[in-house]
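Shown here: the complex without one of its protein chains, the others still in place.
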Amino acid sequence: MTPPAADSALVDRLVLANRILYRQGVVDGFGHVSARHDRSAGHFLLARNMAPGLVRREDIVTFDLDGVAVDAAGRRVYLERFIHGEIYRARADVHAIVHSHSPSVIPFGVTGRSLRPVFHMSGFLGEGAGLFEIRDIADDTDMLVSSGPLGVALARALGARSAVLMRGHGSTVVGATVEQAVYRAIYAEVNARLQLNAIALGEVNYLNAREAAKAAAVNDTQLPRVWDLWVRDLGPVD
Amino acid sequence: MTPPAADSALVDRLVLANRILYRQGVVDGFGHVSARHDRSAGHFLLARNMAPGLVRREDIVTFDLDGVAVDAAGRRVYLERFIHGEIYRARADVHAIVHSHSPSVIPFGVTGRSLRPVFHMSGFLGEGAGLFEIRDIADDTDMLVSSGPLGVALARALGARSAVLMRGHGSTVVGATVEQAVYRAIYAEVNARLQLNAIALGEVNYLNAREAAKAAAVNDTQLPRVWDLWVRDLGPVD
Amino acid sequence: MTPPAADSALVDRLVLANRILYRQGVVDGFGHVSARHDRSAGHFLLARNMAPGLVRREDIVTFDLDGVAVDAAGRRVYLERFIHGEIYRARADVHAIVHSHSPSVIPFGVTGRSLRPVFHMSGFLGEGAGLFEIRDIADDTDMLVSSGPLGVALARALGARSAVLMRGHGSTVVGATVEQAVYRAIYAEVNARLQLNAIALGEVNYLNAREAAKAAAVNDTQLPRVWDLWVRDLGPVD
Partner (left out) sequence: MTPPAADSALVDRLVLANRILYRQGVVDGFGHVSARHDRSAGHFLLARNMAPGLVRREDIVTFDLDGVAVDAAGRRVYLERFIHGEIYRARADVHAIVHSHSPSVIPFGVTGRSLRPVFHMSGFLGEGAGLFEIRDIADDTDMLVSSGPLGVALARALGARSAVLMRGHGSTVVGATVEQAVYRAIYAEVNARLQLNAIALGEVNYLNAREAAKAAAVNDTQLPRVWDLWVRDLGPVD
């Protein structure tokens, strides 16, 4: 079943999200960001297999939740599209997902340290981050979430949280909008760097659960401010 | 009571301060800088709610010390304008204030480590930095200084110092001029990074109180040199 | 014996490799990258003695495996061309080599810590990195691999691995193609930074040998994606 065309403004935002995540250092040549289809909850939009920093409108492909492309037209797709499909299936509240290898986050996943909110900007980490150990699901793998069952296991490790660490791989964050998911991916990285430095200084006084929840709520009202800045910093998008 | 128009050169300096703080990495999409009104000690100038890196002359709003905008004309204002109003009320010597989440400073606030002058450029930290724990004033909050009483408490934690750390949030620095406040915000961040690295190496021999005071005095005579550079590095300000 | 002219596309790739390694921070004014000659396994291509970030087509010189230039025409050559010649002699599978002082890798070489794969992108480090101690071969030297025998010893320390650390100097990585060697040089640096930060946090759960091998295999299929990005980020190459 092919869904109707997605909202053109949503596609534009998804292109900008790809570019912003590259410019802000969350993704390099790898990583990807998706948006749930605005007119079909059973589909999502994701670039074809390419560097996010180069994505244009015409590179956006539509997938169903099993990770089957409905309009790839021969274009190569990401091996890990199952990250997106299975999280959208498990979490009706999620409308955008960022998977990245953002560098400050990775040391937490490989040491089993919890990522916790050092400051109000990362209140969305109030419930910590899930930890996905692919060895618990499969034998020695290539570390990629390259099948439906691995996607299901990742979604389970994410649970109701905003972020999940993937041991020896990277992390995935989710949001209710493209802007929120991008915000969370950027500030998960910022928070991880702050947390690394704070741990080196002494015992860290993290935001407690109620502080984190309240901070997250108020920060969401400020998203347009920072999204505008990120877009402006891109300069012209070719 | 509406004050007379502020000095046009002061408004220009405040716009530049916004841009400089972004370019130098002290603020990102968040944070703000204000100047006390030059013709009314009971008012201050602050941008409308927006990313500091994009501020223009027409974005500057005038507030009274209670944080009430006198010329917002419907424009959205910063939730934390009370930081500025209450510090101006408590500190007649202060004519400019920078609030930021500058990254190297935050680990100090969340571990209760004192920020101290590692080198002469940060002599203004000779008396250390105050530490504001919002939990001492209010129950679990969203961490923001979003009311008069919270602003009063922050001003009290600042005391007569140049800087105050805000646990789980960021920091605020003050100055006698826009240039001095910007200088202090930039070098508080530089000093924090130096201090983090020095602590990793061994016991740190900080500037003592008299060295710090003398260094701060002489550095103030060099402000035009570095302000000129920061302005030049901005390139054309659109 | 002078070999026939190398494939023009290979020379282009080697020029791009020089520029990419500079832009990505793997080399500064020093370091070099070579490619085995495509029509003569006994020769390789390497820039004349110059900063890699400035290399053009006309700067590429052809050498035999003894490090003798066949077409230098008076141009000054790198003192350490023996790194390349002796590794090509010892490793028929190697067709490109990067020697650099990439900064995060050096602390491993001087402390004798093993470089190990923190994440799937550095699966090529599954067998670790060799460690070359020049003092084992020669008396106190200038640290440079500036003779055939030193090159032979370096190739022996490399063994069948992808990378060798050179104590007090830098590192060398090898690949089956120019793209793969560049990829490995960049991600050896990324991995080293991740590993430094992870070690500071706690005990690190590295990829095991089978995970590393599988991840390396799948990553090799993604090389065109990231190479395209690196080329685009160069902008026009003068």
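Labels A, B and C are assigned to the chains in the order they are written; within every chain, residues are numbered from 1.
Keep this in mind: a residue touches a chain if its C-beta (ideal position, glycine included) is under 8 Å from a C-beta of that chain, and two chains touch if they have at least 3 such contacts.
These figures come from a predicted structure and were not determined experimentally.
S.K.: Given the contact rule set out at the top, which of the displayed chains would the hidden chain touch in the full complex?
M.R.: In the entire complex, chains touched by the missing one are B, C.
S.K.: Of the residues listed, C:L54, C:V68, C:A217 or C:L234, which one is in contact with the missing chain?
M.R.: Here the residue in touch with the unshown chain is C:L54.
S.K.: If the hidden chain were put back, which of C:F44, C:F63, C:F108 or C:Y187 would touch it?
M.R.: Of the candidates C:F44, C:F63, C:F108 or C:Y187, C:F108 is in touch with the missing chain.
S.K.: Can you work out which residue in B:T2, B:S114 or B:N208 touches the chain that's missing from view?
M.R.: Only one of B:T2, B:S114 or B:N208 touches the chain omitted from view, namely B:N208.
S.K.: If you put the missing chain back, which residues of subunit B would it touch?
M.R.: Where subunit B meets the chain not shown: residues 117-121, 123, 190, 193-194, 197-198, 200-208, 210-211, 214-215, 217-218, 222, 225-226, 228-230, 232-233.
S.K.: Residue by residue, what part of subunit C touches the chain that was omitted?
M.R.: 28-30, 49-51, 53-54, 79, 101, 103-104, 106-108, 110-113, 140-144, 167-170, 196, 199-200
Methods note: only the chains that are shown with their structure count from here on.
S.K.: Look at both sides of the subunit A and subunit C contact and report whether the same residue positions are involved, with over half shared, or different ones.
M.R.: Different, since under half the interface numbering is common to both chains.
S.K.: Can you name the chain that lies farthest from subunit C, using the mean of each chain's Cα atoms as its centre?
M.R.: The chain lying farthest from subunit C is B.
S.K.: On a C-alpha centroid basis, what's the spacing between subunit B and subunit C, in Å?
M.R.: Chain centres of subunit B and subunit C, defined by C-alpha means, are spaced 46 Å apart.
S.K.: Which residues of subunit B are in contact with two or more other chains?
M.R.: none
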